[in-house]
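Pasting a structure below so you can have a look.
The block that comes next holds chain A.
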Amino acid sequence: MAQQAPGVRIDGLTVVYKTPAGELPAVRDITLTLEPGTITGIVGESGSGKSTMALSLLNAVQPPGRISAGSVEIDGLGDVVGLKGEDLRKARGKHIGYVFQAAQNSLNPLKTVGKQLLDLGRSHGVEDLRGLVREAKELLGRMGLDGARVLDSHQHELSGGMRQRVGIMLALVLNAHLVVLDEPTTALDMITQANILKIVREVHAERGLTTLVITHDIGVVAEVADRLAVMYGGRLVEQGPTREVLGSPRHPYTRGLIQAIPRLVGDIDEARALPGRPPTLATVPKQGCVFRERCALRMDVCDTVDPLPQADQGADGSRVVACHAVTANVKEHA
Partner candidate 1 sequence: MVVIARRLAGHLARGVVMILVVATISFFIVRSIPGDPVAANVQKLVQQGMDQQAAEQATRVLYGFQPKGSLWEQYTQYMSGLLRFDLGQSITHAGAPVTQVLGEAAKWTVLPVLVGTLLSFLVGILMGVYAAIKRSGKLGDVLAISGSLLHGIPQYVLGLLLSAVFATLIPILPGDGPVDILFEPGFNAGYIGSLAQHAVLPVLTYALASYGGWILAMKSSVVTVLGDDFILAAELRGMKRSIIFRYIARNAILPLFTILALSLGLLLGGAVFIERIFNYPGLGLLLLDSITMRDYALMGGAFLLITVSIIVANILADLFYSAIDPRVRSGEEVSS
Partner candidate 2 sequence: ACSGGSTNSSGGSGGGGGLFTTIDVLKPGLDASGPANPWAPKGNSFLGYNAMKLGWIKNHLTDPNQFYPGIAASWEIAPDNSSITLHIQPNAKWSDGKPVTADDVKLSLGLASTTGSTAFAVTPGAAGVASDVQVVDQKTVKVSQDMKNPSMKFARGIMDNWVVPAHVWNSLLPADFWDKLKAARETGADADKAREEILAIGQKVLAFAPPKDVSAGPFTLERVNPGEALLVKNKNFYNAANVAPAQVKLLNYNGNEQIWNYLSAGKLDQAGFTAMPSDIMTRIKNAPGSNVIRGFSPVAVGMAFNQSKKPYDNVHVRRGLAYLIDRDQVTKVASPEGGTPALTTSGIHQKPAQEWIGSELASLNPYKHDVAKAEEEFKAAGLKKTGGKWTLADGSPWKVSMRAPATFSDWISAEENIKSQLIAGGVDAEVVTVADYPVYLEELDAGKYDVGFWLMALGPAPYDIFQRLYGAANGWTNVAGKVAHSAPGKGGNWMGSAEEIDVEGVGKINPGELTAKLNAATPEQAKPIMAQLAKTANQDLPAIQLWDYVNTQFTNTSRFTGWPEQDSDLLRLNAGVWIQLGLIKAKQ
């Protein structure tokens, strides 16, 4: 099925994990659209539910977690949440490429990359395995690696950056047009990170992909993403075009986050840390705004009512914010 960059519509997605304290949501009621051909970045601190959401895109949330509500519509595939068995398996890899959070260890240590590539081809019924290898070599070459050598190597013979590139190759080699990268540069040093980000950008453009990049590092998203979504405590608190969100953040959390970035130049006193600490699955408030504990704009209503995402249309696409204070502010102005 030769399709071009698919669009993805996540609607009301909720994922819960079973814990001794009952089923707790790690991702709650998230609605997000990935426009075809764009790079969307999701930022959030550790434990905010980023990986969980990324896995939901492949309907691959690992037990004891499960998708308890919502849908993930992918062009050409339909609602992934409803997919099962072989259909689901075939969708993975072929339609959706996934680059693992710990791509460092995403390869079987006992087999060469090439053998694993062939396994992948066989799994997806690729007839022309030679063609697959050729394609893989080309991709690797594109990313600045010696394809033949890499395919003959075991995981331990590759550096972190090389492994990450192999991960990207394996995600793309079956011609998937939706690619999810979970923390693609964590644990890599700056120069390698810059290289990987460059590759992501270039490959995205060349192959016409829809890309989702997940990271805790705003810099990474700022570097590559067209659109940016901010997660906090399992909720999507703000989204919009990257430049706009960075340039004029609306949600108090986004603001705080951007303010907390150490800067290379400028007045160092401008930057300051966000008070309080990020919630965990157990401490995230069950009702009301998840951010209120650390919020400077906290109002009474925040304690009880979940702020609904409010969208408005900007020049570069829609912007969505979920905050009572912001909404109230906007209303006041209106």
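Basis for inclusion: all candidates are chains of the complex that A comes from, given by their letters.
Keep in mind that, in the parts below, a residue touches a chain if its C-beta (ideal position, glycine included) is under 8 Å from a C-beta of that chain, and two chains touch if they have at least 3 such contacts; residues count from 1.
Computed from a prediction, not measured in an experiment: that's the story for all the values here.
Only one of 1 or 2 makes contact with chain A in this complex, and that is candidate 1. Note for the complex: chain A touches candidate 1 at residues 55, 58, 60, 62, 89-94, 98, 100-112, 116, 119-120, 122-124, 154, 156-157, 167, 170-171.
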